[in-house]
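For reference, the structure is listed below as structure tokens.
Only one protein chain is missing; all other protein chains are in place.
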Amino acid sequence: MNNQFVIEIGRLHSEVQAKKPIIHHLTNYVTVNDCANIVLALGASPIMADDIEEVEDITAISSALVLNIGTLNQRTITSMLAAGKKANQCNIPVILDPVGAGASQLRNQTIARLLDQIQISILRGNMSEIRFISGSDASTQGVDASERDIANAGQTGMETAARLASKLNCVVAITGATDLISDGKRSLYIQNGHPLLSKVTGTGCMSTSLVGGFAGVTSDYFIAASAGIMCMGIAGEIAFHAVGSKGTGSFHAAIIDNISMLNDQTIAEMAKIHE
Amino acid sequence: MNNQFVIEIGRLHSEVQAKKPIIHHLTNYVTVNDCANIVLALGASPIMADDIEEVEDITAISSALVLNIGTLNQRTITSMLAAGKKANQCNIPVILDPVGAGASQLRNQTIARLLDQIQISILRGNMSEIRFISGSDASTQGVDASERDIANAGQTGMETAARLASKLNCVVAITGATDLISDGKRSLYIQNGHPLLSKVTGTGCMSTSLVGGFAGVTSDYFIAASAGIMCMGIAGEIAFHAVGSKGTGSFHAAIIDNISMLNDQTIAEMAKIHE
Partner (left out) sequence: MNNQFVIEIGRLHSEVQAKKPIIHHLTNYVTVNDCANIVLALGASPIMADDIEEVEDITAISSALVLNIGTLNQRTITSMLAAGKKANQCNIPVILDPVGAGASQLRNQTIARLLDQIQISILRGNMSEIRFISGSDASTQGVDASERDIANAGQTGMETAARLASKLNCVVAITGATDLISDGKRSLYIQNGHPLLSKVTGTGCMSTSLVGGFAGVTSDYFIAASAGIMCMGIAGEIAFHAVGSKGTGSFHAAIIDNISMLNDQTIAEMAKIHE
């Protein structure tokens, strides 16, 4: 399966560059610039718009909707719900990044409302966030995964992902040292990436945006999630080897560099996935 | 004319560095950091403030006002109108960047309100945005110009710019592979720049901010618009030759680098303008 799967990811990567799908984001103000730049680097076209008076118009001209609650507020929560419902009506995929799930009542309630009122296509978070949403015992470290939760990667983590995917009828992706992707039936481990990625803010958000870019050109959300997350991991590895010794500022720019320079051959050569 | 015009741009560039004009921005949260950094790199002093209770105070101490609707919302629309009126009262130039014109009713209505209630000094957008505002047939691609509209650059595009400039009594600048500047009487083509600029978010916004920087030291808004847009193009060319092969993250930083390193001689040597 893997070889064919990786070739298909390469093909989708080319398709993003050919079709330039518009990816509508309602996201946080911390990492929004990086999300826009990484979507452009992939070859898609980002648009950020969050006012209730325009989110439906913008979602309607888009090929995917990314909802990221990193700096949620009352105004943007309302807009996220409206945009998500519109996306469902238009059969546009909705990718949810539940940043900081477990860290506040507002985040927890908002995630519950989004999952209740919107059919999510892909849910991407770290181990603490996904464990919290799945109802498993989770310990939060703000917006970062806690070390105790990280220890649950592997078989236990994949079971969490698969169970939640079945329950929500969507793809669940848990990113970390090993990334776990499941749609409840299929499952995949990705071992690309580098520990330094956790020292740059927004590498999770950027992964979610890349997933949005791929979801803009395919209705197979399992492969879209895998593709976005694997590309982030590959770019992180190349970036680390190129400039990791300089520090995290240079590494940050090099992540974007290496998404913009990705091609099918690099993807094929560097993919580290297994079922 | 061109030689004298380019010398005058060099002189204004030095004047920005000497006077450090304060440039008040009400802008989007996607590219705001780049706008602030490019204004500093030019030698001016950016200030971002958008609350209705302070925008008039801040405009009153500034030398130019930049309004950018990239992530407009009800709150900031009200503030933009108040700041713009204050700028008109204080005889401070107002530079408008109508990001995503045509993409939503809210954007279209907001642009109409801004143009109706505020005397704009300089309007800078891409071909889709300006065609939409001019009432020409336009096809939107979110916040990017559509390929069909880009094909309207050249003579037809300049006629659009000139007609709109006369109607609005302001300078209209359409940026793209060739930049078109018109105040209804004078017109100018600029052929600096590089295609990779379209792969970094906010290069349009940054151009608008540079135009704001120049407008802070001269009341000739035709030359201010030309200067800001030409400097962006020159910086893009140098940045591409320096690091373009690394990717868009490095290119992004190098754009700012090369605005900060610009001098009159580089401007004179690299200017590609014709009437």
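A and B label the chains in the order they appear, each numbered from 1.
Heads up, the rule we're going with is that a residue touches a chain if its C-beta (ideal position, glycine included) is under 8 Å from a C-beta of that chain, and two chains touch if they have at least 3 such contacts.
Keep in mind the model is a prediction, meaning the values are calculated, not measured.
Student: From the list B:7, B:47 or B:177, pick the residue that touches the absent chain.
Tutor: B:47
Student: Tell me which residue among A:91, A:105 or A:265 touches the hidden chain in the full complex.
Tutor: In the full complex, the listed residue that touches the missing chain is A:105.
Student: Using the document's contact rule, name the residues of subunit A that touch the chain not shown here.
Tutor: Looking at subunit A, the ones touching the missing chain are residues 28-31, 33-34, 70-74, 100, 103-107, 140-144, 199-202, 246-250, 252-253.
Student: Can you name the residues of subunit B that touch the chain not displayed here?
Tutor: Where subunit B meets the chain not shown: residues 20, 22, 29, 32-33, 36-37, 40-41, 45-51, 53-54, 57-58, 61-62, 75, 252-261.
By definition in this document, only the chains that are shown with their structure count from here on.
Student: In steps of 5 degrees, what rotation angle do you get fitting subunit A onto subunit B on the CA atoms?
Tutor: A turn of 120 degrees brings the C-alpha atoms of subunit A onto subunit B.
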